[in-house]
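One protein chain omitted, others in place.
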Amino acid sequence: MLEQTDIRRRLTLTLAGFGASTLLVCLLAPLVGSTSISLAKVFDRTLPLADNVDAQVFFVARLPRVVAAGIVGAGLALSGAVFQALLRNPLASPDTLGVSAGATLGAMLALTAGADFTFMGVSVVPLTSFAGAVGALAIVFALSLARRRGTSSTVLLLGGIAIAALLNAAGRFIQYLADVTETFRTVQWLMGSLDVGSYAPIVASLVPFGLACVGFATLPRVLDLISLGEEAAEARGVDVVRAERVALVSASLSTGAAVSLGGPILFVGIIVPHIVRLIVGADHRLVLPASALFGASFLVACDLIARTIVAPVEVPVGIITAIIGGPFFLWLLFRGR
Amino acid sequence: MLLQAADLAFAYPGAARVLDGISLSAARGSIVGLIGPNGSGKTTLIRLLSGTLRPTAGAVVIDGMPLGTLSRRDLARRVAVVPQDTHVTFDFSAIEIVLMGRYAHLGMFALEGPDDFAIARQALAATGTTALESRRFATLSGGEKQRVVIASALAQASDVLLLDEPTTALDVGFQFEIATLLKQLNRDRGTTMVVSTHDLNLAATLCTELILLRGGRVLAQGATGDVLTAANIRRLYNVDADVTFHQRAGHLTVVPIARAD
Partner (left out) sequence: MAPIQGSIGPRAQSKGDRGGRRAKCSGLSALCPLLFALFAFVAWSSAAPVFAQARRVISIIPATTEMLFAMGAGDRVIAIGSYDHFPPDAQKLPRVGALIDPNVEQILQMRPDLVVLYGTQTEFKRRLERANIPYYSYVHKGLGDITETMRALGKRVGVEAGANALAGRVENQLAEIRERVSNRRPPKTLLVFEREAHSLRNIFASGGEGFLHDMLVAAGGADVMADVHRQSVMMSTEMVLNRAPEVIIELRYSPEDVGGADLSAWSTLASVPAVKNHRVILLTGEEFVVPGPRVGGATRKLAAALHPELRW
């Protein structure tokens, strides 16, 4: 029986449980790596930073990585959960509507044009990547504006898939025109990398991510209702058109920030909401915060594996998430869902 | 008059009119039936009455207020809709579905409180689905699902209930169940209902008045006994039918006999 205190209690339990585990993972992760450091030396204030290798490894190499992984993981998981509710499809992902493809295209244009500038400490590739994501969002948004009231979100889905296909094709075309070096660079970028090495790109990504979170905060209950169907949601009092727009913009900003920071890392946006729903149920007031927290710790853990498993060589983090993602889906399939 | 529509018309942008010249007035506590062949505009009319679609001419007025002046939340507190079927994407339980009906009564960040739970449980009891409370909605039978959906609509505590072909997807047992339930709700709570249906016998048993739609226009409108005639049925469906009062059932019954042409 769902007792009247249950929702509050479940929310508290969820936040506490996922919050604690995420905190734990994020505190431990910078302590582990392919090289060994001494914690005592890291926090030894008497040594100037320029002489303290251990501190540099901790604060310059590892910590930005963990923070970036946290943001990218949370961002992708949140937008995955939102897209799955918005499109009423548990297999939707941040890639479905083309935002990720737009970000990829933006990055590829920079990599193949050999573009070369920075803006406020952020280098060109993350900037053009984010611009590409916003461009894709603008196109999909324009499509959604053209929707008549009462038309199903199938239009949005089909339009988004078409945009994604077009942008992916454009990206492939750019790759085709590229020479060997440029192709090499784009292939590397496509594998994803969280080794940011500095805090500027992280801070920059917090702007769109923060905006996205403001939008996300208004969405949880509304997503529950929208997942019943647009008319069903409207009939219960949801301003569906406005809610879908907020969801679309927030999820796209979040995806854009994540892909610009770490490259297109697959499966996080699909797996994490799924796992979270298996644990906390379908109520998005639990699913959204839990996805953010679990997404962060999941990617931090994957990055940890990626940078230690075959040290001194690193495996691109996208491969680790895919290695986990594939079997996960097989397991889901055989579970008899 | 609780729910009124005057000279309602609707056309999709760039297309011909789907509905034209529809007027209705439903008194508090009445049950109005919408009858008509496929494509006659029944669902469109339901959507106009619920505010999902905006009419291209005319207006819908509820409790003296035009629909266009009400916010979505205000409207949801006055009008609830039971669709033909409900597909649920995620693993919500029955009571979670019912609780969603409370959305219009809560603030954006509010969590359901004891009152909301009480109302939800009452709605489950009213639809005989108390035992299904913790069951996953997706695992329920057709009749059970429809009853839970009706409970969810009841939880909205609205004055008007719009039902779009509520029994079309159900077998005769469930059809009877739903019909009985609706009559009971109308009796016990005084809920005003507008029901669109293919089932002439359901309309006969349930509705106090009928609107017959053909090609988007009203063919006939009025008390059930006056409107549900063999002549009208022939005009609507091209079918010769026997319309007789069934003693045991206690209402008119329609039995199709032959094609009219």
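In this document, chain identifiers A and B correspond to the written order of the chains, with residue numbering beginning at 1 in each.
The rule we apply is simple: a contact is a pair of C-beta atoms (placed from the backbone, for glycine too) under 8 Å apart; a residue touches a chain by one contact, two chains touch by 3 or more.
Note that the structure is predicted; figures quoted are calculated from it, not measured.
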Neighbouring displayed chains - absent chain, whole complex: A
From A:16, A:49, A:165 or A:217, residue that would touch the chain that is not displayed: A:49
Absent-chain contact - pick from A:197, A:210 or A:326: A:197
Residues of subunit A in contact with the chain not shown: 33-35, 49-53, 55-57, 60-62, 114-118, 123-125, 179-181, 184-185, 188-189, 193, 195-198, 201, 307, 312-314
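Convention: only the chains that are shown with their structure count from here on.
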Centre distance in Å when subunit A and subunit B are each reduced to the mean of their C-alpha atoms: 43
In the complex, subunit B residues that touch subunit A: 12-13, 47, 50-54, 71-73, 75-77, 79-81, 83, 86-93, 95-97, 100-101, 103-104, 108, 111-114, 117, 133-134, 152-153, 156
List of subunit A residues in touch with subunit B within their complex: 1-2, 4, 7-8, 11, 84-85, 88-90, 148-150, 218, 221, 224-225, 227-229, 231-232, 234-239, 277, 281-283, 285
